[in-house]
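The other protein chains are all here in position, but one chain of the complex has been omitted.
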Amino acid sequence: MAGITATQLVKEYPGGVRGVDEVDVEIRDGEFFALLGPSGCGKTTLLRSIAGLEAITSGSLVIGDRDVTNAEPGVRGVAMVFQDYALFPHMDVGDNIAYPLRIKRVKRDERRGTAAKVADGLSLQGLIERRPGQLSGGQQQRVALARAVATRPDVLLLDEPLSNLDARLRLEARTFLKELQRDLGVTTVFVTHDQAEALALADRIAVMRAGKLQQIGTPREVFQRPNNTFVAGFIGSNPMNLLPAQVRESRLAVGDATVSLPPGTEQLVREGQDVVWGIRPEYVRWVTAEEAGAIPAEVSVVENLGASVLIVVNAGDRKLQVAVPEDQEPAPGDRGWIVPQLSKTLLFDAETTERIG
Amino acid sequence: MTSSTVTPPAGRVTAPRRRRADDVAGLGKARAGLFVAPALIIIGIFLLFPAVWTVWLGMTDYRLTGLQAASPEFVGLENYTEALTDPAFWNSLWLTLIFVVASGIVGQTLIGFGLAWSVRNITGWVKALIEGLVLAAWVIPASVASFLWLALLDRRTGTVNALLGTEGAAWLIDHPMEAIILFNIWVGTAFSMQLFSSALSAVPPSQIESAKMVGASGWQQLRDVIVPNIKGHILTNTLLITLWTFNTFTPYLVTAGGPNGKTEILSVYIYETAIPGGQLGLGAAISLIMLLINLVIALGYVRVAQGRRKR
Partner (left out) sequence: MTATPAKTGPVTSVARNRTVRQYVARVLFAVLMTLVGVLFALPMVWLVLAPFDATPTLSLEWPDWTLDNFARLAENPYALRSIGNSLILGVGTMVIVVGLGALAAYAMSRIRIPGRDGILYALLLLSSIVTGTAAMVPTFQIITQLGLINNYVGVLLVLAGGILPTVIFILKDFMDSIPKSYEESARLYGAGPFRILRDVVAPIARPGLAFISIWTIVQVWGNFLVPFILLRSPDLQPAAVLMYTFYTESGQADLRLISTFALLFSAPVLIIYFVVNRRYGFRFHGGIKS
């Protein structure tokens, strides 16, 4: 088992694109670590740099207590599950799982034995003789996992391993993956662009954008205290409401309305400063009778989410999303008030987009 | 030799490049060089070098036998002036032109397209039979094919004379050019037929159907839908057929260039000059002229293909 430490890691592609740009990250031993970000932000590049499939342009990489910056991939003790699984089509499931052992010159009987054992552990009994082409997507994914863990790697790398599965299977595989990782205790780095997946699985999450790290933290931290407006907008199944605002007389002018400053930010802002006010739709209430701190609003769109309803309201000239329990569902055109939960509001600098406080 | 070629889609030269796989196997430049070297060395010595060597050889009086075989002398452009002022050369070039146009561009392309067009909607044994026969003519070794034609056109007991009741007609002597043209069509049509078959099957049926819906006749469909769709294939086909027909040596097996040089197309002329005639230097000079003509044809094609892309 081993932790991973990347220092000032840069991967520049020919042509000058920086896939990974000065990334510092420390992944702890046995941790389930997610790399999260929009398409093209460099998640795969970072993962492949850790694996050694991309030569690092500058910076250093340590796995366990060895500096592997320039090491061949085969000696790093990493295993990887590719997005397309990369199961060899000309080998059956058993041979696929046993392939890493074959490279390590383990005898045939022994490696078939190990393969069978690993396969059992991943509920692949009875499929040992099949070719990858004869398996379902979920089974293929488990074979790929089995092959990756068969050699007991120090580090397991997963590149969007769930994205080829349909929505229901994905939930199942998610649980499965979590259990497997806990049982093996292997340091796991997991690439995804699905924030829900990252929140559900990871011990810690690194959010990336354009090759740069935006924030590293536990799911709770990145959800509740995003470092900047990008993370705030990216995390959460309903993106955070981010409204331009201005500090006025120790309060916040958001369009026509004024609200209190988020707790703890009073000393950090100056009069007249342009800021961004953030509040998650889940932390705003919709009420039909006026109360303290309420802002008048009108419902314009109602989206059904099953157990709850997401409404878009116009408050003055600003639009907000509000999550409402199903039994309080308003109709478009209804007038009422919205009440933000003050302790959950956040403030960001309008220029740097960094969180204030 | 092997006028081998895959069918590169027209304009491939300029096709947008897809992102290439990197060095995923960790090959490294040095090892990659080792992998490539043996093949490149063979290609270099036995394909590139002869091409370049031709240039030097063409400027010597090198001969197969005699004094000049031992110590060939540099004669500058003498061979070229000799070739270019020899009426036999111009005659041979003219014959080649007739041969290429009649048997290659017109014969093989038109009959090949006609066959592909005709059999596209029929199925079953008729299609299999026709395609099979045409393909077989293409596949059997050249020396067998030429013998079959010698038998077919034989003066005394040939099948053609027997069928037409023209006993004693010496086709290969009275009409040698027509004979090798037909022979070359027979041998080569399969290529165009297959190329056009696959091209035709790739024309979106919806386009043909829309043309039919507005009442276009078969001819109009051909002109307005099919031909624009398969332009690239027509271009590729024409280039390859032209080059192959230009370079083919097989007619030699039927008429040996005769009678009286009436079928001495350029490839045969070079052979006759260089090997039985022993004038290797002169032969090389003519080879180089032939290479240049080939190059011009190929470049012309690339031009046209590029022009087509840009539009």
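Observations on the structure shown:
Per-chain numbering from 1; labels A and B assigned in written order.
Keep in mind that, in the parts below, contacts are C-beta pairs under 8 Å (C-beta built on N, C-alpha and C of every residue); 3 or more make two chains touch, one makes a residue touch a chain.
Predicted model, so just to flag it, every value in this text is computed and none were measured.
The absent chain, not drawn in this view, touches the displayed chains A, B throughout the complex. In the complete assembly, the contact with the undisplayed chain comes from B:L240, out of B:L95, B:I208 or B:L240.
Across B:L48, B:A88 or B:V106, the single residue that touches the chain missing here is B:L48. If you put the hidden chain back, the residue from B:L84, B:I98 or B:I275 that touches it is B:I275.
Checked against the hidden chain, the listed residues B:N91, B:Q207, B:N229 or B:N294 yield one contact partner: B:N294. As for the chain not pictured, it touches chain A at residues 51-53, 72-75, 78-80, 82-84, 86, 88-90, 99-100, 102-104, 147, 151. Along chain B, the points of touch with the absent chain fall at residues 1-8, 12-13, 17, 20-29, 31-33, 35-36, 38-40, 42-43, 45-51, 53-54, 57, 62, 111, 114-115, 118, 126, 129-130, 132-152, 154, 156-162, 186, 188, 191, 194-195, 197-198, 240, 243-244, 246-250, 253, 256, 266-268, 270-271, 274-275, 280, 283-284, 287-288, 290-291, 294-295, 298.
Operating definition for what follows: only the chains that are shown with their structure count from here on.
Chain A and chain B, compared by their mean Cα positions, are separated by 60 Å.
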